[in-house]
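Every protein chain but one is kept in place in this view of the complex.
Going by the order they are written in, the chains are A, B and C; count residues from 1 in each one.
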Amino acid sequence: MENFSNFLYMREELSLVVLIVFLLLYDLIAGKRGMRYFQPAAIGLMALHTLINIIPRAEVSAFGGMYTYLPMAGVVKSILNLATLTVFLQAKELFSSSKQRQRRGEYYFLTLVTLLGMYFMVSSGHFLLFFIGIEMASIPLSTLVAMDKKCKKSAEAGAKYILLAAFSSGILLFGISYLYGTTGTLYFADMPPLISANALQIMGFVFFAAGLFFKLSFVPFHLWAGDVYEGAPTNVTSYLSVVSKGAAAFALVVLLFKVFGNLVVQWQGILYAIIILTITVGNLFAIRQENMKRFLAFSSISQAGYIALGMMGGTALGMNMLVYYLFVYLFSNLAAFGVVISIENKTGKLNISDYNGLYSTNPKLSVVMMLAMFSLGGIPPFAGFFSKFFIFSAAVEQGFYVLVLIAALNTVISLYYYLKVVKAMFINHSDNPIPTLRTDGYNRVSLILCTIGILVTGVVSLFVESISHFGFGVQ
Amino acid sequence: MEYTLLILLLPMLSFVGIGLLGRKLSHRAAGISGTLVLTAVTLLSYLTAFDYFTTQKVNGVWQAIQPYNTTWLNVGERLHIDLGILLDPISVMMLVVISTVSLMVHIYSLGYMKGEKGFQRYYSFLSLFTFSMMGLVLATNIFQMYIFWELVGVSSYLLIGFYYTKPEAVAASKKAFIVTRFADLFFLIGILVLSYFTQTFDFEAIMGGDGSILSSALGTTFLGASALTWAMALVFIGAAGKSAMFPLHVWLPDAMEGPTPVSALIHAATMVVAGVFLVARLFPIYIGFTPEVLQGIAYVGAFTALFAAIIAVVQTDIKRVLAFSTISQIGFMMVALGVSTSMKLTPEDHGGLGYMASMFHLFTHAMFKSLLFLGAGSVILAVNSNDMKDMGGLRKHLPITHVTFLVACLAIAGIPPLSGFVSKDEIVTAAYQFSTGMGIWMTVTAGFTAFYMFRLYFRIFWGKEYRGEVKPKESPRSMTYPLIFLALITLVGGFIPFGQFVTADGAPYTIRLNSTVAIISVVVALVGIGLATLLYRKEEKRASWLPSRSSGLYKAAYNRFYIDDAYLFVTKKIIFNNISRPLAWFDRHVIDGAMNGLAWITNRASDAIKGFQSGSLQWYAWVFLLGTLLITLFAILL
Amino acid sequence: MNFLIVFILIPLLMLFALFATRNRKQVLAVMVTGSSALVLASIYLTVRYILLRNSGVAETMLFTSSYTWFEPLNIGFSLGVDAVSVTMLALSAIIVFTGTFVSWKIKPLTKEFFIWFCLLSLGVFGFFITTDLFTLFMFYEIALIPMYLLIGIWGSGRREYSAMKLTLMLMGAASLLIVGILGIYFSTGAVSMNLLDLKEIDIPLNLQLLFFTLTFVGFGVLGALFPFHTWSPDGHAAAPTAVSMLHAGVLMKLGGYGCFRVSIGLMPEATEILAPVFIVLTAIGVIYGALSAIHQTDLKYINAYSSVSHCNLVLFAILMLTRTAMTGAVLQMISHGLMTALFFALIGMIYERTHTRMITEMGGLMKVIPFLGVSFVIAGLASLGLPGLSGFAAEMTIFVGAFENADLFRRVLTIVAVSSIVVTAVYILRMVGKFLFGPMQNRKHLASIDAVWYEKLAVVILIAGIAYIGMFPLGLSNLISDSLAVIIK
Partner (left out) sequence: MGEIIVNTAGAIPLTAYLIVGLVMFFAGIYGFFARKNLIMILISVELVLNAVDINFAAFNRYLFPDQMEGMFYALFVIAIAACETAVAIAIIINVYRNFGNVEVDNIQQMKE
C-alpha cells in the first residue's frame, strides 16, 4: 500500500485525471440542457486546475524513479495548462454549428488526455512512462485532427498523422530497444553512466531522438506538420503548434541534459545541423504560403528551430530561456490562432489575401494579429523580442556565434512573411474585405489574455526571473 | 582701431535686415538703407586708411596690426579657426577699393535696377557680398580667408543668378559657382597640407617668424616636390579659380548674365582680384620658399593675359569684351606678382617692383574697370541690348557715359598720364626685369588691350548711326554721378604715390618711370588705338576686315578657343553621362540588385524545395527514415 | 529618479494619450504638447549638463543610474549621457517637434500615424539615453519597425516595396548586431552589459575583430554605410514627410552613434586594425553618394543620395580616430540631421503643392512659393557646406581632424572625401536650378500658395538651428570635444 501514497506526488496528474473523469461523466450524464454549461464548466475547471498547480514544488521521485517531478517540469506544465486553457477559450465557436454539437465533450476530453500524456512525457523517469506519455499524447490527437468528419482535408490530415506517428513510434522504439540492449536499464537515472558513445548507442539515441524530432517537427521530420496543421480543425492546429510542441521540446531538453549528457558532442552536432535546417526550411516554406493555417504551421516549424537553440549549450541558462521562449511563444502563437479562428468561424476565409483591408473593418482583431506577428518576428517591445534575444544569449554564451548569426539572419526572412500578414491587414486595400464581425466572449477573453501576455511578459522581468530559478544544465 | 569691426558688421546687418524684411520694405527704402549703410562703411574705410597710414609706421616700415581676433572654432589641439581683422597696407588698400566701388555700385543701382522685381533681394545680396569681401581681405588667417572666399563665391552665385527665370542666368551662376568651387577644393587641400605642417592657420604665425615653422613642410617631399610647394601650388589653384586664370576662366564671361552693376563690382573690381590678393597675402612664402611656384604663376598669368586679350578682340557682346579684358588684366597682376624676385624694393634691388605694381594695378584697374562696366550698363540700359550690332553713334545720345567711358578706355590702354598707364607701365617694367621675353609678351598684350578697348569704344559710340526705334536717353543722375566720380579717380589715380603705401616688405618706395619701357608701351598702345580707329571709327564695312582675313583664328577666338566646349564635354559627356549615369545605374542594378538578388534567391530557393512537401505520406516517411539514417551516420562520425 | 527617464516617459504618455484621443484636434493637441515637452526637457537637460560640466564634474557620463532589469543575464536599464547624447537628444526633440507640424494635415488615419510616430521617437530617445547594450539594441529595433507601417500606409510611390526593403535590410543589420553585442558580453565574462563597465574589460583581439566587424556593419547599415545604403534612397523617397525627416535626420544618426559608442568605444584595438577597410568603404560612399545624386531627377532621391554621402562622411570621420574628426562627426550628425530634415520637410511641402517631385517637371517655382524656395536654397547651401551654415563647420572640423593623421593613407583618403564638396555643389545647384529657377514648366503650379503658418514654423526652427550652429559653432564643438576627450586621446 505504501506505493499508492506515491500517487500523491503526482499532484498535477491527479487533478487532471479528476478533471477528465468529471468531464467524461458530465458529458455522459448531462442532457441537452446541461450541455449548455459544459464549456463554461470545462474552462472554469481548467482554470482552477491551472491555478492550483501553478506553483512548482520541490523535486521528487516516485515509483522507484519511474516518475520524476522536476520543478522546471512544474513550470512547463503550468505553461501547457495555460495554453490549453487559452485553446479551450477559443474553442467555443468550433462547435457552434449543430452538426458538431454532440461532440463537444469528446473534444475537451480527448484534449485533456493528450495533455495528461504530455505531463507524463515531461515528468517521466523511465522510458516506459515516457513512451506511454508520447502515445497518450499522439493517439487522441490524431482523432482530434480527424474530428471534422465531413471534411476531406481533416480526414487526410488524420490519416497522415496517425500513420506517421505510428511510424515514428516504431523508429523511436527501435532506438529505445537498442539503448536498452546496450545499457540494460530503462531508468533515466541509471542510464547516463552506462552510455559510452559507442556506435550502437549512438544509433539507438538517434533513432529515439528522431521520434521526438518528429513531434517537434524538426526538419527533415517536419513534413507532416504542414499538411496536418492545415487539415486539422483550426483549434486543434493551435493546440498542436503550441502545447504538443512545447511538451516535446521540454521532454527533449530534459532527456538530452539528464540522460544523454555523455553524448553531448553528438547531439550538439546533430542539433547544430538541424537548427539551421529547421529555421531555414521552415522560413522558406512559410514565405510561399497563402493559407493562414499552413503559413502558421511553417512559421511554427521555424520557431521550433529557435526553441532548439536553448538546448545547444547544455546549460541551465539555455533551459531557462527555452522554457521562457515557450511561455512567450504560447501567447504570440495563440493570439494569431485566436484571430484566425475568429475569422474562419464567421466567414470561412483562411487565405492571407482575404485579410486585405482587415484594419478598416476589424481594427481590434488586426491589432492583435499585428502584435502576434511582431512578437513572433521578435520585434521589441513585444515579448517575442525578449525571448528571442535571451535564447540567442544562451547559445552565444557557449560560443555558437555562427549558428546564432544564421538564426539571426533568418529572422529577416521570417520578418518578411510576418510583415506580409501585417501588410495585408493594414496596407493592402480590398474591394471585398471581411465584414466587421463580433468575436464571441470566450475568444475575446483569450485574445485579451494573449495581448496582455505579448505586452507584459517581455517587458516585465518577473517572468523570466521566476523561470530562471529552476533550470539545470547537462549532468 | 576697434571700429573696424563695424566695417564687417554693418553690411552683415544690412544683409540680414533687408533680407528678412524682404518685400515688406519698399524698393526705395531698401535701396536707400543699403546705400546709407554702405556710405557709412565707406567712410569708416577711409577713416581706417587714414588712421592706419598716419600711425602705423615703425622704423619706416608699415606694421600689420590685429585690432580684433576671436576664436570661431577649435579644430584640434593647436589648430583653431579665428575670425578677426588684420590691417596691413594691402588689406587697407583693398578696404578702400571695395568700399569705394561698392558704394558707387550701390548708388548706381538705385537708377539701374529701378523697378526690377526683387530689388530688395538685390540690395541684400549686395550687402552680403560687401560683407564677405571685407571679411576676406581683413582675414587674419588663411581659414578665415577660405570662409569668406566661399561666401563671396555664393554671393556671386546669387547675384549672377539674380534674373533667375532666365535659364542662361541660372546656368551661368551654376557654372560660376561650380568652377570656383572646383578650384576652392584645391585651395582647401592646400590649406590642409599647410596647416598640417605648420599647425597654425594664422598669417602672422606662418609668415612672421624666420620660416622655421615651414621647415617641416619643406623637408617633406611628395612626388618629387616639397610639401610646401604642393601646398602653395594648390592654394594658387584656388586663387586661379577665383581670379579666372586659364583654364579656370570659363565662368567669368558667362557671369556677365548677372546685372551689370554686379559685374562691375564683383566680376571686375573686387572678387575676381581676390586670387591676386591671396597670392599677395602669401607672397613672403611664395618668394621665400617656393619661387618655382611663383614663376609658374607668372607664366600662367602671362598666358592668360594674351589669351584673353585675343578673345576679347573678336567678341561682340560688350560685357563679354569687358569680361575677357578683366581676365587679361588680372593676368597682368598675376604676372607682376610672379616676376617678383625678392621682397625688397630699393634703387639697388627691384625684385619687389612686381608686387608693388600688381597691387597698384589692382587698385587702378578696379576703378577704371568698374567705370567701364558701369558705363556699359548705362549703354545697355539705353539701347536695351548687349550686342555691339545694336549700337553705334551713341556719343551724341549719351554724352556723360561717352566721356567717362573714353577716359576709362584711355586708362586701360595705357595712355599717360591716366592711372592705368602708370600701373601697367610698372608691370611691364617688372616683366622686362624678369626676362626680355616676358617683357615683350606683356607689351604685345598691352597692344591688344588698346586695340580691343578702342574697338569696343568705337563700335558703341561711333561708327554707324543709331537706328533703334526709341531714342536712347542719357541715364539718370544716380548713374552718371558714380561714372563721373570713378572717371575722376581714373584720371588722377596715377599720381597717387602708391609705392609709399604698399610694397612687399612694407618699406616705402618712390615710383620712378622707366622711360624706355614707358615709350615703348605708349607707342604700342597708340598703334593699337590707331588700328582700331582705322577699322571701326567710320562704318561697318571695314569692321568685317578682321574676320575675313583670319577666319580660322577668328572663329576659334570667337568661340573662346573651344575651352567652354571642352568643359562641357568633360562635365556633360564624361562626368554626367559616363560617370554619374553608370554609377546611378550601378547603384540601382548592381548594389541594390544584390540586395534584391538576395530576396530573389530566397524565393527561388523556396520554389526549388517546394517539391519536398509533396503531400505523399510515403515520401514523408521516406525522408524521415533517410534523415534518421544520415543523422546516425553523421553522429557516429562526430 | 533620473531625469533622463523623462525622455521615455513623455513619448509613452503621448502614446497612451493618443490612444484615448477621439478626433484630429485632440491628436494634434497631444502631439504639440508632448513634443514641446520634449523640446523643453532637452533644453533643460542641455543646460543642466553644461552647468554640471562647468562646475567641474569630470565623469565620462552624467545622469548615470542603473536599474537591474533581467537579473539572469545581468541586463540592466542603465542611463547616462555625455555631450554627444545630449546634443543628439536635442536634435531628436527638435525634429520630432517640427515633424509634428509638418504632418499637420496627414491623412488618412491621423491618430494611427502619430501613434507610430511616437513609438518611433520613443525608440530614438531611448537609444540615446541608455548605456546598456541590451537596451541600446532594443531601442534600436523599436525605432525600426514603425517605419514599415509608416511608409507602407502613408507613403507614396513604391511604398510597399520600399518599406519592406528598408525594414528587412535594417533587420538584417540588426541580426549582425545582436551577435556582436552578445559576443561582446559573453566573451569578456563581464558582469553587466553596461557600456561603462564593458569599457574596463579587455576583449581578446581575435574576437574583437569579429565583433567589430559585426557591430560596425550592423550599425553602419543604418548609417548608410556603402555598399549597404540602398534602403535609404527607396525608403526615404517613399516615406511620408515627417518620417523621412525623423529617419534621415535622427535614425540614421543611430548608426553613427552606435558605431562610435559600441564598435570604437569598446574595441579600440580592432578599430586600429580594421579601420582602413571601412575608411575605404566610407570614402567611396562619400563620393559615390554624391555622384549618384547628380543623376537623380526625383527630389527625394537626390536628398537621399546626398544623405548617403553625408552619413558616410560621419562614419569616415569616426574612423579617423582623432578627437577633432570625431567632434566633426558629431557636428556633422547634428548638422545633417537638421539639414536633411529641412530638406525633406520642404520637399514634402513642395510635393503637396505640385504633386510631383520630378525636377524635370517643375521650374521657376521660386516665383510662386518664395518662402519655400528661399528655404530650400538655404538648405541646399547648408548641404554644400556654405560657411555660416552648419554643414561648413562640421565638414571642416572633419577634414582638418582627419588630416591630422600622420599616415599618408588616411590623408589621401581625406582628400578623396574632401573632393565631395565639389560634387555636392554640382547636384545641389543642378537641383535648385532646375526646379526653383528658370521658366515655369507647368502652368498649374502657378496656383500654388506659399507656406502656411505651421509649415513656416517648422522651417524657421530648422533654419535657425542650422544658422546658429553655422555661425557660432564654438560652444557646441567644445562641449562635444571635451566629452570625447575621455574616449580618444
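The working rule: contacts are C-beta pairs under 8 Å (C-beta built on N, C-alpha and C of every residue); 3 or more make two chains touch, one makes a residue touch a chain.
Predicted model only: the values in this text are computed from it and were never measured.
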Legend entry - Visible chains that the absent chain touches, using the contact criterion stated earlier: A, B
Inset, instruction - Write down which of A:A47, A:V60, A:L173 or A:V367 is the residue touching the left-out chain. - result: A:L173
Legend entry - Contacting the left-out chain in the complete assembly, out of A:Y9, A:F131, A:Y355 or A:F463: A:F131
Legend entry - Residue in contact with the excluded chain [from A:A62, A:V75, A:A91 or A:I162]: A:I162
Inset, instruction - Could you tell which one of B:F50, B:F495, B:W600 or B:W622 touches the chain left off the display? - result: B:W622
Legend entry - Hidden partner chain, residues of chain B it touches: 610-611, 613-618, 621-622, 625
Legend entry - Residues of chain A in contact with the chain not shown: 127-128, 131-132, 135, 139, 142-143, 146, 149-153, 155-160, 162-163, 165-167, 169-171, 173-174, 176-178, 180-181, 184-186, 226-227, 230-231, 285, 288, 294
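Definition applied: only the chains that are shown with their structure count from here on.
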Legend entry - B-C or A-C - the one linked by more C-beta pairs in contact: B-C
Inset, instruction - Averaging only over C-alpha atoms, locate the centres of chain A and chain B and give their separation in whole Å. - result: 78
Inset, instruction - Would you mind pulling out the distance in Å between where the CA atoms of chain B average out and where those of chain C do? - result: 37
Legend entry - chain C: positions in contact with at least two other chains: 168
Inset, instruction - Could you list the positions in chain A whose residues touch two or more of the other chains? - result: 416
Inset, instruction - Could you pull out which chain A residues touch chain B in their complex? - result: 159-160, 163-164, 167-168, 171, 199, 202-203, 205-207, 210, 214, 220-221, 223-224, 226-227, 263, 265-267, 269-270, 273-274, 281, 284-285, 287-288, 413, 416
Inset, instruction - Sort out for me which residues of chain B touch chain A in the complex. - result: 599, 602-603, 605-607, 609-610, 612-613, 615, 617, 619-621, 623-628, 631-632, 634-636, 638
Inset, instruction - Using the touch rule from the top, collect the residues of chain A that touch chain C in their complex. - result: 317, 320, 374, 379-381, 385-386, 389-390, 392-393, 396-397, 399, 401, 404-405, 408-409, 411-412, 415-416, 419, 422-423, 426-427, 461, 464-465, 468
